[in-house]
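Note that one protein chain of the assembly has been removed; the remaining protein chains are unaltered in position.
And now, chain A:
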Amino acid sequence: MAGRGRGRGGRGVSFNIDQLGFGRGEALPKATLQPPPTFPNVTQVDKILKKLEFDLTDSVLYLQPLTQQVHPLQTSEEISYIIAVKQNFRNKMRESGYNVLAEKDKCLKKYSDKYQLGIQNGSWEPNLKILPSELHPKKKKMRKMVKPNITKLKLDADKKLKELEEFEKVNDDDDVEEEEKKNEEGIIEEEEYDEEDLEETDYNMTYFDNGESYGGDDDDDLDEDALY
């Protein structure tokens, strides 16, 4: 309802076109019927590539189309020295111990490890004083190696042997031996019994399907009927 009474058509916009800088009789720019050019502008990129002598064909292009000529980079003795320092520093960094490599899995030894040259990093010890204790490398717990007191043991063993010898001399009867044998057999029998017990707990032995649970579909049908 708001637009009522302002005439039909003619003025497509609600504000004065003069505001945008178009004169009264001036033609407005035509509506664009084409899609905008694809990004990035391939011909421009090609030009840059030729200039830089880079092979960029294998990477995603982020280059914006340039509207102006590219300026050559500054060169001077100072700059070339700094660049040399920079490259030297970078290589040194890469070969140093500061290059953090992944902890190798010690359990898995690969055959190829033997022949891998890779980067041989110099090691460095962190200054533990400036680190929080959380980051300190764990100290390996040293197991206390207790030396057995052999002399004492030897003495004890001699004593025991003598005692046993005496004991043998005292109980040198056949009856005693027989009794001992019987006892041993009893132990064996008991062990066998134990094994049988174990077998009985086996799932296969006790499992028995009497077939009662089979074909209970009818009950289900009845249940469904009861729903009505």
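The definition used in the following text is that contacts are C-beta pairs under 8 Å (C-beta built on N, C-alpha and C of every residue); 3 or more make two chains touch, one makes a residue touch a chain; residues count from 1.
Following the convention adopted for this analysis, contacts and distances are computed from a predicted model.
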item: UniProt protein name of the chain not shown, from "DNA-directed RNA polymerase III subunit RPC3", "Ribosomal RNA-processing protein 41", "Signal recognition particle subunit SRP14" or "Ribosome biogenesis regulatory protein"; value: "DNA-directed RNA polymerase III subunit RPC3"
item: Listed residues A:I130, A:I150 or A:V170, member touching the removed chain; value: A:I130
item: Those residues of chain A which, in the complete complex, touch the missing chain; value: 15-16, 19, 21, 52-54, 58-59, 62, 67-68, 71, 73-75, 78-79, 81-83, 85-87, 89-90, 92-94, 96, 98-103, 117, 126-127, 129-135, 137
